[in-house]
Structure formats: structure tokens, C-alpha cells
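For reference, the structure is listed below as C-alpha cells.
All protein chains but one are shown in place.
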Amino acid sequence: MAKKPLPIYVLNGPNLNLLGLREPEIYGRTTLNEIGKMVAKQAKTHGLSVVFRQSNHEGELIDWVQEARTKSAGMILNGGAYTHTSLALHDALRALDKPLVEIHLSNPFAREEFRHHSYISSLAKGVIVGFGAGSYLLAVDALASLLEGPAA
Amino acid sequence: MAKKPLPIYVLNGPNLNLLGLREPEIYGRTTLNEIGKMVAKQAKTHGLSVVFRQSNHEGELIDWVQEARTKSAGMILNGGAYTHTSLALHDALRALDKPLVEIHLSNPFAREEFRHHSYISSLAKGVIVGFGAGSYLLAVDALASLLEGPAA
Amino acid sequence: MAKKPLPIYVLNGPNLNLLGLREPEIYGRTTLNEIGKMVAKQAKTHGLSVVFRQSNHEGELIDWVQEARTKSAGMILNGGAYTHTSLALHDALRALDKPLVEIHLSNPFAREEFRHHSYISSLAKGVIVGFGAGSYLLAVDALASLLEGPAA
Amino acid sequence: MAKKPLPIYVLNGPNLNLLGLREPEIYGRTTLNEIGKMVAKQAKTHGLSVVFRQSNHEGELIDWVQEARTKSAGMILNGGAYTHTSLALHDALRALDKPLVEIHLSNPFAREEFRHHSYISSLAKGVIVGFGAGSYLLAVDALASLLEGPAA
Amino acid sequence: MAKKPLPIYVLNGPNLNLLGLREPEIYGRTTLNEIGKMVAKQAKTHGLSVVFRQSNHEGELIDWVQEARTKSAGMILNGGAYTHTSLALHDALRALDKPLVEIHLSNPFAREEFRHHSYISSLAKGVIVGFGAGSYLLAVDALASLLEGPAA
Amino acid sequence: MAKKPLPIYVLNGPNLNLLGLREPEIYGRTTLNEIGKMVAKQAKTHGLSVVFRQSNHEGELIDWVQEARTKSAGMILNGGAYTHTSLALHDALRALDKPLVEIHLSNPFAREEFRHHSYISSLAKGVIVGFGAGSYLLAVDALASLLEGPAA
Amino acid sequence: MAKKPLPIYVLNGPNLNLLGLREPEIYGRTTLNEIGKMVAKQAKTHGLSVVFRQSNHEGELIDWVQEARTKSAGMILNGGAYTHTSLALHDALRALDKPLVEIHLSNPFAREEFRHHSYISSLAKGVIVGFGAGSYLLAVDALASLLEGPAA
Amino acid sequence: MAKKPLPIYVLNGPNLNLLGLREPEIYGRTTLNEIGKMVAKQAKTHGLSVVFRQSNHEGELIDWVQEARTKSAGMILNGGAYTHTSLALHDALRALDKPLVEIHLSNPFAREEFRHHSYISSLAKGVIVGFGAGSYLLAVDALASLLEGPAA
Amino acid sequence: MAKKPLPIYVLNGPNLNLLGLREPEIYGRTTLNEIGKMVAKQAKTHGLSVVFRQSNHEGELIDWVQEARTKSAGMILNGGAYTHTSLALHDALRALDKPLVEIHLSNPFAREEFRHHSYISSLAKGVIVGFGAGSYLLAVDALASLLEGPAA
Amino acid sequence: MAKKPLPIYVLNGPNLNLLGLREPEIYGRTTLNEIGKMVAKQAKTHGLSVVFRQSNHEGELIDWVQEARTKSAGMILNGGAYTHTSLALHDALRALDKPLVEIHLSNPFAREEFRHHSYISSLAKGVIVGFGAGSYLLAVDALASLLEGPAA
Amino acid sequence: MAKKPLPIYVLNGPNLNLLGLREPEIYGRTTLNEIGKMVAKQAKTHGLSVVFRQSNHEGELIDWVQEARTKSAGMILNGGAYTHTSLALHDALRALDKPLVEIHLSNPFAREEFRHHSYISSLAKGVIVGFGAGSYLLAVDALASLLEGPAA
Partner (left out) sequence: MAKKPLPIYVLNGPNLNLLGLREPEIYGRTTLNEIGKMVAKQAKTHGLSVVFRQSNHEGELIDWVQEARTKSAGMILNGGAYTHTSLALHDALRALDKPLVEIHLSNPFAREEFRHHSYISSLAKGVIVGFGAGSYLLAVDALASLLEGPAA
């Protein structure tokens, strides 16, 4: 299939660049850089390449989601705080037209009320939360499976 | 009048650069570029020039609104999703002190509940929604009429 | 087309007969009668005739909306206060099956909270508010454009 | 009994005169006129006569409810949209002092949220909804049974 | 003063024609006709004449309020159930520009929740509720006092 | 038709086994057993047989609804208190794929607020409430009519 | 009757001792002392004496309401801000068992939202608001009328 | 470690026994039985055995959760509709003291509002939704990883 | 009296069988079995016998409440989580017609918001919470006192 | 222990001095004075002395709670209406640092909605409501038991 | 200026007399008396004298605010719990007509929800919270600066 050679996009929202530094009791001690490497390795086992990025800027994340419309096979998105507030990100994702998996390091439902609603969930194929860096790896497996389709 | 030679600003918020590509059943098939040309042409019939821009970045839109305080005769604003979430954009518009017309391509009141509230409406002279690219052209007429004042 | 010779209906809800008399700082000084003439003139430029009426009676407006099902090409509706309270008018409009443009003289979103919700908006093709008598004229242009369709 | 010779009142609220014409996927294709005949026939099997009326005017419905205080044996009421908004109709029914059956053609609980509350239900002996014209016939049976009382 | 010879308008909303007949434990046993006579007599002691009317039709009440703009010195309004639902009546009263006293026979605050909000109160000079027919007589005294002004 | 020989299921939720014993001013004095016999007799007039059951156990009611998917022609359900709280029952009914009539002995809309919402109504073809044991008999007529279809 | 010689209690809540001094555009320029004299004079025309008091202390007002149970014929209460917050005052009034008239100088329904609810209204025979010092005088008339009963 | 030989519990709530039969567009065509086999196979790759059960009875699910306190190494729970309504299940899970993974076949956040809240999420280590039968397999991997701990 | 020989029912809802095992910082270390013995002993001092049961099944608790209608002199109910969610249990208790005392081991008002509402409280004679096993013993005393009546 | 000789404080809020006089169908016929004696007697059986007071003044109750910080062994508090409105009392109790038992004569959960929330409950060790004067006696037993501690 | 010789009022609400004794982790260990001295000293550096008071009685605080209308140059108010509940205090402050600074020792926005709303804030010139005794000293500086006006 033509779509296969396209990479998957793994996008990370605001403050995730601090991973491993801030609040380790919630987010663990692995850095985002280390997670990026683990993700690439896991994706490789499915024959997939990865574009792995982070931004604190809502607009930049929207730019990347738009870019992914033609340049990615699917997306894994950890929207950070924009998950809960960005209708603009929601609108960008509506136009994505690629399988989307929403992830979070921690379990937002075990945290403050204002982290319970997500502007991403209703557009995602599936959601995986609470497994730390493991959320990324499970998402790679899940997305790979979605891309292979029912035939696999 | 001194104000006349100033152009009108037509600003477009997040994801409007995808116009004509995403969800045509809601937004139609005309691209934002094509709309820009139609707007310039329509404005010309009123002897008005146009500054036509789009950004996915909330901060950039705020920069432009501030710029328009001294460099525009009036504004037409399609805030996209920031319409519904950006208090910062609202604050920028409070300081605009120029006639403002809010527009939308589709009719937000016929869509999801979270698109019913607007941070722009209470500051706008008028609102025009639901006529696709036509919303822009009607807004040009309306803004021209506001600039001409009661004498016209 | 067979529909062309049919007039457009421009209906006005409660208290709009007081136009030009009450609260001129909100509604302006033009009377409803004068607006009726301006509307007819503007419609003529599009080759359209107009039925222009006002009533304080919810039931009478519903009767007229029902009448418009077979006798009009499209409708411009300034529902006045019934805009915000009349589910019965909403139901009548659901059966209209003609292009509908909702208008208001002032911008309801810059007024009291209880004027923010409209039972008409979700059924309208588009909404134009805040331009005083200008709202009517822009609506005539918009409706004409809708009646001509994409071919025009 | 003295009450028997009095007819039952079957009143219909706004837009029900469009029955069979508008939104047949919700309301079916039978006209209100045809329903009136079916109702009269069904009532006759119980030895009852029928006053069958429709109005788009809230005030006219209130007048009829007041009239029914002395001129009817009981009432079947399809309040249409006034069901959900008319406190004045509610007040009129409070003074009715005759058995009341509320009916609806479609099932309002399977429709929009704003059709879930009824100003009539709390005053009705019973409610029957969702069976199209059948709602009227079941209501005639139910009302007949209420009028005959426990002895039957 | 020029205003003196004008009568005061005493308007009564839906179902008040049933007074003395329905729910006497709430509304008492005096008929509306009898109240009309008591009001006229009491007004006479202040040198005032009275126009006393009742309607079940929201639109008719609005017509009368509009009429009162030029033909009355002031208004006493028992809006009945429209008190709680009619934004259109509210809009009509906004244009009244005469002293307005809102009254109710019973005390709405001791009744159902949905009778606690009034669309009239915010526009009234004062409110008198709960004294049965006495509410009308106290309102005549109060309105007379308002018309005489601080000099009296 | 193949479906005809299948019985209709008439299921009764928690505490309905106390019928005739508890709160007779609300529920009447007829026992559930007696109602079962009346239902069977009424169904027979339509050539229908009946499976009539009651349980206080949410899970057992769900088991029966699942069973009815293949073994019934249609269902009459008096869900008792589970009507208002059981999303699990709602999910079971979603898979029923047979005409469903919701009934209640008393009129829940004339009772406490927490009995106004129903998890069953949105899935039912129709709802009949408030006629005591009569609700069951009217429901049999209604369901029979639904099973016969438009041809009858 | 034995009750007649008892005085009526006219109690005034917090900040009413500032009357005539603070915010005259809302409360007028008459002092509470002057109102006390007007009230006594008006009561005398009905053959009634008056106990007229003010306190800023919720507990003291409650003490007085309890005292009034045996020492007053009826009560006029301007609860000031405690009207809107004091459930304890409400409970004291529940045990009053004398006719109670609630008054306010200004019309609370034309002021902030948090002045719309009253803990007193549901226990009052009637409510009179918005007539400045006139509210007190009308209340004296109303209370006198209530004490005389239907025979008068 | 002593815990290793203990099986993992995979519990399924109400209506999941209908899997593959009802609403395949939401839940897919795989039966619960088939999923049970896939889960066992996947668990085996981690050296884990599985207890796989389903019940429509809230109480039975609670019994099983209590049983799992001493007889399981960890739990995967698809609570079905009880997810959203069962505080009792929540309380049972609070006492579980084993790693818990909540799963759903479909994505509840893309469905009705009343499926957005979960009584399970706040007690779960992680949540996986939206991948159909894949949700189970990912959960087995996730749970295995949690049981192996950071050393693995 | 005939009622005396009847035992009192002490019913315990879901998860109370784990007492003494789970979350001892909230519920203490005494087992339900031990509480049962303490209750029996305390009841004996009042000449009362006890039926002491626990179930995780809502339906079984309802069965027992129904049984208690004829077989008990009064009831002490620790509804556990069903306290907060079971309208069906509420309905069963409405038909109990015996003195009912609601108890909880811990103080629900010092815990999560969703434990603050009780479907039992409004039907109970009294409520005792927060004294651990002591809540049961105080309830036995309270119930004994209620059964002895004012004469004792 | 050093604390033993200190008395327990039994404080009573607004309007409780009317006990036995007002609304006996809710509060019974025993006076507060009589309850004070019963409490002292009951406390004596536990070797405890009692300080028993009542005030209608929120500030006075706060003064007493502060006094109790050093002069009492524990407190029983019937806050009356201040229970539901006094955050200041709540703050005083936060600093009490002695076992606190909240009581009410009647069951607030069987009364108006605004009596359901308590500012005291979350700070109390336990709550006892609904047993009239018996609530006080049970509270003495409960408090005595708390003071004796687990050793007793 | 004539106003200068007037002292500033520093008023403290309920439970602040316990400062330094209760909950030191929230309120610190400095007593109110010590703060009074620090405030006087700090005020002296601005040439200001201080009236420093505390009361647990809402009415007494209102009395003092009224007194301050003529006897103070400005006010610093730590309303304690009355901040969040006292509309009567709000009304007293509306009539103060002197610069008002609201302070709190701790940061109420980092505490319970019911401490987030303040009846004082909307009337204050400024608000300073969270700096313990430092809040008082900063407020003295701020108030001094306000009294000196723009010239300083």
C-alpha cells in the first residue's frame, strides 16, 4: 500500500519537555528524549518510522497536525494541558483523517476535575492513559494494529 | 476624512487555511486564497483596500489586532475556534476602537453547543454567519456602510 | 424556475411596530414602515417582490410561517422577543422548507443574557445581527444569493 | 349519570394543522382531519361525542380549556410546542377539574432535550406518547375508562 | 398637569377571568368583575379614572401595553402566568415609559419554583403581592402616590 | 409471519410484587398476579400469548431482556425504580430490536423530580403512564397494533 | 378581640439605620427615624400602636421576632441583607404565627441577582417593595386590613 | 515471587455476553468467548493465566472483585454500563489492592454524555479504550508490565 | 403487644462483609461477624432479638426489606454504597411501614461529595453515622426506644 | 487522665429556646430546659458534667466554641439554622480539637433541600439526627464512649 | 488635608483572635496582638494612626464599619469567614465611602471552593492575600499610598 512508507507522528504538548524533571511522583523519571528513542525502537518492530516532536505553542501543534494530514500514516498525541482547553486543536484534528490515538502519562481521571474533559477523545480511535512511558509504547502497538487493519 | 485611506483588516483564525480541503459539507469548496481575492474585489467597489491574513497562533492574531489599532479603518474577524475560547483575543479587541464585524462561514448555532458562545460577539458592531464565502462579502458591505456613517 | 415569481416573506415579531419610537439608542430612529420600503426597493434590484408584515401575536406569526410554506420563495425573520422563547415558532419553521435568514436590528450578544439563545438560529441558513435597518438589506442580498444558488 | 351527555374535548396545539404534511418521518402521513374522524368513531364505541379543535394561538387554547370547564366531560390534549413552554396553559388546566389525558404523536423523550419537560404532565391523569394517530385512540379508550369509573 | 386626566390602565393576564371560580383556597372568592369595581372606586378617591381589562392572549396584552404608552398615566399589571414566561411582554413594558406597579393576588414566592422569576419586576417601580383583591387597592394607592410625585 | 407465534414479554421491575399492598393511594389495590391475568386475557383478544414476570434484581431483568431478543415478539416494560437509574437495563434494551412499550401505574411526572427521567423512554416506541392496571391493558392494545403494522 | 390592643412590630435589619445617609439614589433621603414617625401616625388611623426597632445583629432580630410571638398583633419586616442570607431568621419567623408583611424600600428584583431570593417571602402573607418610605405605609394599611379580617 | 502463580482476573459487566451480536458497528463482530481465548493466549506469552468471567449482576461482579483480593495478581475490568453508575463496584475496587486496568471496547468519550464519567477510572492504574478486542490484548500487555515492575 | 416478639432486622449492604479487612483507617478493625454478636447482645438488654444479614446484591437487599414488612419490628440499615444510588431500595423502604434507623460506620459527610446524598435518609426515623461499630449499638438503643414508644 | 474532670459542652443554636412551643409536630413538646436536665442526668451515668447553653447569636456561639477549646472535654452541638449557613462557626470548630458530635432533633434530610448541607458534619466525629430529645441522650453516650477511647 | 489626622481602621473578623493558636500550618504562629503592634508601627512610618479591632459578631463588625464612615481615613479588612457569607457586611461597606483594602493571611484560592467567593472584593480598591502577617503590612503601605493620592 502507498500509505505504508509514511511515518507516524508522535506529538507532545506543553510542558512535556520537562518530563523526568518536574513532579516525578506523577510523571516518572524518564525524559521525553528517552521516550522518543523507545518509541522509535518499538515502531521499528512494526516496520514504522516516527516523527517525534514537542511544543509549548498551541499554534505550532496545530501547524503540525495540519502537516500530518498529508505526511503521516497516523498520529499519537499527548496534548498535555491543551487536551483540556484547545478547541482549535480539536478542529485541526477533525481534518486529520488519519487514525489517532490519544495518550497521557498519568491517569487524568485520578487527578483534578478540570483534567477529566478532553477535546481530543471524541476524535480519537482509542485512548490509553496511566502507564507512564508505557502509554506511548502501547499506543505504538495499537496504532500499528489499526494501520494493518482487519486483514492482519 | 483622514481614516479613509487606511485599509480594512480581514483576519482569519486557526484552521481556516484548510478551507476548501477539510469538511466541505460544512465549509464549502472555496479556498481561503480565493476568498481573499473576492474580498479585495468587493472592497474595491466601496473604495476600500484590504489586509487579508490567517494564523493558527492565538498570540499572532492578538499582535495583528493590536497593529490594527493604528493601521486599519475597521476589521472583519473570523476567529475560528478562538472565537469560543480566547479571552485574550477579547481583551485585544476591547482596545481596538474600530468598527468590528464578526463572521463565520457556517452557522455555529446549528452545530455543537460549545460553538454557541463567542468572546467576540459582545464587542462586535454586528455579526454575520452561515453564508459561506458570502459571509465575507456581506461583511465588507456592512463594514463599508458603517465607515461611511449615517450621511451615506 | 417555478419558484422565482413567488415573493419573499419578511416577518417581524412583537413590539417591532414601535420601531423608531422606543429606545432609539438601541433600535435607531427609522420606523418599521420606512424599513419595509427600503426592503422592497432592495429586493427589486434582485428581481424579487416582498410580503412585509408585523404582529405581536405568536399565533399569528405561526399562521404566517405556515402560509409561507406554499406562498413564499424564502423568508427573512426578525422574531423579536419570541426569538428567545417560542418553541412553537421553532416548530412552525421546521416545516417551512424554504431558505430562512434570521435578523436582528441590535446585537443580542451585547445585551442581556436572556437574549443570547435563539430558537430560530439552528433552523436558519444564516444569521445577520447588529446593523440596524442595514440588517434587513444585507439579509435581502444574502437571501437573493441563496435563491440564485451556486450557478449564479 | 348527568355527566355522560357532555362531549369530550380533544384539543390540538400549534402546528398540528400541518399534520401529514411536515416531517412525516416523525409525525406520519395521516392529516389532523382524518384523525378527528377516527377519534369520533372510536369515541362512539364508548357512547361518547367529541369536540375536536386546533389552534396556533396560545390564548385561544386557554379560552377553550376554560370553556371545557362547564361544557366537557373530560379532555384529551396534544399541546404541541406549548406543552413545553406554556405556564399559562398549565394554569388554565389547573382550573379544569375534569379528567385530562396528555398525548403526543411522537415520543418526546426520544427527541430534543427541550421537549422532555411538560407543563401538562403533572396535571394529567395519564400520558400516552409515541403511537402516532394511535395515541389519540388509546387516549379515547383510557378517558372512557376513567369516566366510567371503578364500577365498570 | 397634562397627564392627570389620563386614566390608569389595570391589565390582567391569562386565567384571571376565572377569578372567584378556580382554586379559591389560593385566589379567594371575589370575581374579577367585582375587583374592577373596587379598583374604580378606590381610584376615584385619588381623582383617577381606570381602564380595566383582561385577556388570555399574550399578543393582546402587548397591544394594550403599547396603547397605554400614549393613553395612560400609569399601569397596574397582574401578568398571571405570562409574568414568568413572556419576554415579549417585558419588551413591550420597556417602551411604556409610565410608572408601573406589578401585582399578584397570591404570594408567588410561597408557591412553585417556576413562579419565582418575573419578567416584569425589573421594570416595575414597585411590586405588591399576596393580599388578594387588596393587592389591587394598595397598588392604586401606591400608583396615585407615584403620580402625585414628591410634592404631594 | 414467523414472528406471530412468539409471545410478548411483560416484565416488571423492583417492588412491583408488592402491588396492591403498599401505598394503595398511589398504586391502587389490584395485585400483580391479577394484572397478569388481565393482561393475558386482553392479549388473547389480539391472538397474542404473554410471558409475565417480576424481579427485584437488575441483573435478572437484564437476563430476561436478553432472552427476549430471540423469544419474544415485543415487550411491555414497567421498570419500576430501575427506570430511573439503570443504564445497564438501557444497554440491554438497545440490543432488543423488538417493539418496546414503557408503562407505569402512576404518573411519574406528578411525583418526585427523581422519577422524571427515564433510561427506557428514549428506546421505547411509546410510553403509557398513569392509568393504574389500565396502563398494562392499553399497552397490550398499542403493542398489538404495532405488531400488526400499517397493513392492519 | 383580645389581640387588638397588642401593637404591631415593625422591625428593620442591618444598615437601615443609615437610611437617608447612604446611597440616596437607591434608598431616598428620609431617615429611619422619620419613617418611624410616619408609620406610627399611619397605624394610628387604623387604631394600631407600633413597636419600631432596628438592629445590625442577626441574633437580636431573632430575639425580637421571638418576643413578637406573644407581644405583637402582626409584623412588618424589612430584613435588609439578612433577607437574603438568614435561615435562622426564617426559622424564627416560622414560629411567629402572626400575619407577616415583608417590605423593602427599593425593588430588589431590579438590583443584583443575589438580592432576588428571600428567606422571608415564603412565610409572609404578602410582600411590598419599591416604594421607598411608601412601602412602610402601604404595609401598615395591608396589615391593618389583614388584622381586621374578612368581616371588615 | 509468591504472587506470580496467581492468575489475572478479566471481568466483564452487563450485556457484554451479547458481544458480536448487538450493535456491531459499535462493538465489532468478535464474541466474548473468542476474546476470552485471545486473552488467554496473549497472557500466556507473559507467563500469566487468566480467570475470564461475565455477569449481568452488579452483586456478582462485586463478589468476584472481593474474591480477587486474595486469588488474583491483578485485574482487567470492562465494567460495561456499571462503569458509569455503580458506586458499590467502586467501593469493592477500593479494597482490591491489586493493579487494575479499566478497558472498554468502544471509546465512551465519542458516545453519549452519560458514558463519560467512570466510577472505575480514579481507582485504575491505567485506562485503555476504543480498540475493540484489541483493548483487552493491550491491557494484558500493560498489566503484565505492571506486575513485572520497574526491574523488567 | 403482638409486635414485641418479632425480631429487629439489621441489614448490611455491599462490601460490608470486608469489614475489618479493607481500609481500617476508615472503617476500623472489627469484623462484621463481631459486630453482629455485639448487636445481638445489646438488643438482648432491650429484650429484642436480631436478624443480622449482609449482601452485595441490591435485589437481595430489596427482597429482605420486603420480607421485613411482616417479619420484623423495626430495621437498622447500613446500605453501604447503595445508600447513595439505589432508588429501588428507597421504594422498598417506602413500603416497610416499620421504624427505620439509617447508620454508617464512618461519617459520609467527611468523605467524597458523592456520599453526601442518601436515598434512605428521607425515609428513616433517624440517622446515626461516624461511630464505627458504635453506630450499630447506638442504633439498637434508639430503635428500642422508638419501639417502646412515648410511654417508656 | 487530666482531661476527665472537664465538662462536656452541649451548645444549642438559634430558636432552640422555643423548643416545645413552636411546631411540635416537627420538634416535639419537650422544652430545652427539660432536655438540659435529661442530658445532665445521662452524662452523670458516665461520670461526666455538662455545660448546657443556647444562643440566637452566631457570634456568641463562636465565643463559646472558642472557650470550649480549653474548658471542655468534648462537644455536642445542635447548630440549628446556623448548621446550614455559618462558615464562621465551621472555622471556630476547626480549632476546637476536641471530639464533636453533631445532633438535630428532627431529621433534616426529610425536610427542605436547604437543610441538607451542614457546615458542621465534615468536622464532627459523628452525627445523630431524628430522635427528638433522644438525639441528645444518644450523643451523650456516644461522646462518653469516644472520651473513654478504645481501651473501654 | 483634613482627612489626614483620622486613623485607619484595621478590622478583623471571626476566629482571628485565635491567631497563632489554631492551625499554625495555615495561619502562622504570630498572634493577632503582635500583628496589631506591627501594623501600628508600620502605619507610623506613613504618619498614620490605627484603630485595630476584632469581633466574632457579624453585627458588631457592621457597627464598626458604620462608625468608620465618619471616624476613619480608610480601612483594612480581614473579614475571616464573613468574607464569604455576609451580604450585610457588604452592604455596610457600600456606604463606607473610604478606600478599602481586603486582606487574608492565607491564600483562599489555594483552599476550599467555598472560600473563593468574597462579598468584600468587589467593593475593595485592592486585595492582598497569602503573605501571613505580611499581608497586613503590605496593606498598610498600599492604603497609605492610596491616601496620599497620585501626587505622592
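Which chain is which? They are A, B, C, D, E, F, G, H, I, J and K, in the order written, and residues in each are numbered from 1.
By definition in this document, contacts are C-beta pairs under 8 Å (C-beta built on N, C-alpha and C of every residue); 3 or more make two chains touch, one makes a residue touch a chain.
Please read these numbers as outputs of a predicted model, since none were measured by experiment.
Chemist: List the neighbours, among the chains on screen, of the chain that has been left out.
Modeler: Counting the whole assembly, the omitted chain is in touch with A, B, K.
Chemist: Touching the absent chain in the whole complex: find that residue among B:Gln54, B:Thr85, B:Ser118 or B:Ser135.
Modeler: Result: among the candidates, B:Thr85 touches the missing chain.
Chemist: For chain K, which residues touch the unseen chain?
Modeler: Considering the whole complex, chain K reaches the absent chain at 107, 109-110, 116-118, 121-131, 134-135, 138, 141-142, 145-146.
Chemist: What residue numbers in chain B mark contact with the hidden partner chain?
Modeler: On the side of chain B, residues 57-60, 62-63, 66, 69, 85-88, 90-92, 94-95 touch the unshown chain.
Chemist: Across the whole complex, list the residues on chain A that are touched by the chain not included here.
Modeler: 13-15, 17-18, 21-23, 55-60, 80-82, 84-85, 114
FYI, only the chains that are shown with their structure count from here on.
Chemist: Starting at chain E, figure out the least number of steps needed to reach chain H through touching chains.
Modeler: Steps on the shortest route: 3.
Chemist: Over the chains that touch one another, what is the least number of steps taking chain A to chain E?
Modeler: Each step joins two touching chains, and the minimum needed here is 3.
Chemist: Please work out the Cα centroid separation of chain G and chain J, and write it as a whole number of Å.
Modeler: So the centroids are 33 Å from each other.
Chemist: Chain D to chain F: how many Å between their CA centres?
Modeler: Each chain's C-alpha centroid was found; their separation is 23 Å.
Chemist: Any chance you could list the residues of chain I touching two or more other chains?
Modeler: 57-60, 85
Chemist: What's the complete list of touching chain pairs for this entry?
Modeler: Per the contact definition above, the touching pairs are A-B, A-H, B-C, C-D, C-E, D-E, D-F, E-G, F-H, F-I, G-J, G-K, H-I, I-J, J-K.
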